[in-house]
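A single protein chain has been omitted; all remaining protein chains appear in their positions.
Think of it as A, B, C, D, E and F in the order they're written, each chain with its own count starting at 1.
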Amino acid sequence: MAEKRPFDILNNALNSNVLVKLKGDVEVRGVLASFDVHMNLVIENGEEIKNGEIKRKLGTVLLRGDTVVFVSPATIT
Amino acid sequence: MAEKRPFDILNNALNSNVLVKLKGDVEVRGVLASFDVHMNLVIENGEEIKNGEIKRKLGTVLLRGDTVVFVSPATIT
Amino acid sequence: MAEKRPFDILNNALNSNVLVKLKGDVEVRGVLASFDVHMNLVIENGEEIKNGEIKRKLGTVLLRGDTVVFVSPATIT
Amino acid sequence: MAEKRPFDILNNALNSNVLVKLKGDVEVRGVLASFDVHMNLVIENGEEIKNGEIKRKLGTVLLRGDTVVFVSPATIT
Amino acid sequence: MAEKRPFDILNNALNSNVLVKLKGDVEVRGVLASFDVHMNLVIENGEEIKNGEIKRKLGTVLLRGDTVVFVSPATIT
Amino acid sequence: MAEKRPFDILNNALNSNVLVKLKGDVEVRGVLASFDVHMNLVIENGEEIKNGEIKRKLGTVLLRGDTVVFVSPATIT
Partner (left out) sequence: MAEKRPFDILNNALNSNVLVKLKGDVEVRGVLASFDVHMNLVIENGEEIKNGEIKRKLGTVLLRGDTVVFVSPATIT
């Protein structure tokens, strides 16, 4: 069995829904379109979430890696 | 198909409207004029937004990359 | 006896339950699936904990290393 | 046409008025006298602004780059 | 006499009790089991302390170096 | 005319009075005795200022560069 690495789950989550928690209690939900080694993420059909409610629709959005707290794919197959 | 990278959306957004969220609950809206690998951004016709309202017009403004939370282009074609 | 290094406890904790405290008073509990040298962690069956209570189930989640405060394995054998 | 880079607007703003927003809700207004690659800035005839009001006159002041949020030249020609 | 270096006190404190203050007013007390050049620390029989009171027992815990404020060995011989 | 660089004003301010604003609303006033490329500064006859009032006399004090917000020389000749 190949060794697993953290970024594998980003690779597996491409084109799927993810929930991203950012520093400062902001969350963005949408489809992961791309990422790089700095954990910069592009989310499509993104929605900004605050206190569990949709604050606004962002469409495509580039999230800066160093503001990311966690990334949770909706499902991994 | 070429692999997509996060900074592609900045390249595609040049000369278009973007919304930039900065650390400390400040947002700047305007036309993306240039960027570099540190995610330093130049916005033209920039407006500073606080709590959803225009706080003041900034004209041209250089945003320091490490204060960026996210960049959302109005539309990507 | 071989010299012990801090990351050994992550290696020993693979596939076991861990408690991870993140900056900003967030905690995640679940099974450690992978990690890298930046202390990026993948947790499976993850639960987000706030003030000692389960806030929500996250399933698989990638925690960014530089937001980690501590990682505590439930048991080390 | 040459490609534009973010620091070009600092170069163009030399000897002109700029507004600099720093982390922690401090702003400094004055004439940009010099800058370097870290975005360290020297402002002459600088005024410290807090909540839109002049807090005090600083004269010449060296602003450390990593505290800069944005730099906005009054006009670019 | 050999020159003293800060990390010497970590080396001397191995297998002894230490008090570690972390950013965000959290403290951990326990036996120092290992450390590395980033000041990542493994504490065994660790207790999380908040406002001077034991908040919970952590057992073995890996503390991320960049959240450390100070490390104080109970005694150095 | 030689190109000006931000650190020139530190060089010109040696042995003169400077006002240093640090992160966290602390200010130190005194005579600049030395500095290095990290903007670490040694101030002599230093006074700690809080809310515009002298909080205490520090004498000689080494200020760590990455806590500096700005340095303002009293006069530059």
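Before moving on, here are some points about what is shown:
Assume a contact is a pair of C-beta atoms (placed from the backbone, for glycine too) under 8 Å apart; a residue touches a chain by one contact, two chains touch by 3 or more.
Quick caveat, the model's predicted, so the values are computed rather than measured.
Residues 3-10, 19, 21, 23, 25, 39, 65-66, 68-76 are the ones on chain E that touch the missing chain.
Those residues of chain F that touch the chain absent from the view are 22-24, 26, 28, 33-36, 40-42, 46, 58-64, 66-67.
The rule is simple: only the chains that are shown with their structure count from here on.
Path length between chain C and chain F in the touching-chain graph (shortest route): 4. Between the contact lists of chain B and chain F, the overlap consists of D.
Number of steps on the shortest path from chain E to chain F, with steps defined by chain touch: 5. Put simply, the chain farthest from chain B by mean CA position is E. For the touching copies chain C and chain E, the fraction of interface residue numbers used by both falls below half; the interface is of the different-residue type. Between chain A and chain E the centroid-to-centroid distance comes to 34 Å (mean Cα coordinates, whole Å). Chain centres here are Cα means. That of chain A falls 42 Å from that of chain F. Chain contacts: chain B has residues 23, 66 touching two or more partner chains.
If you draw each protein chain as a dot and join the dots that touch, you get a simple line with two loose ends.
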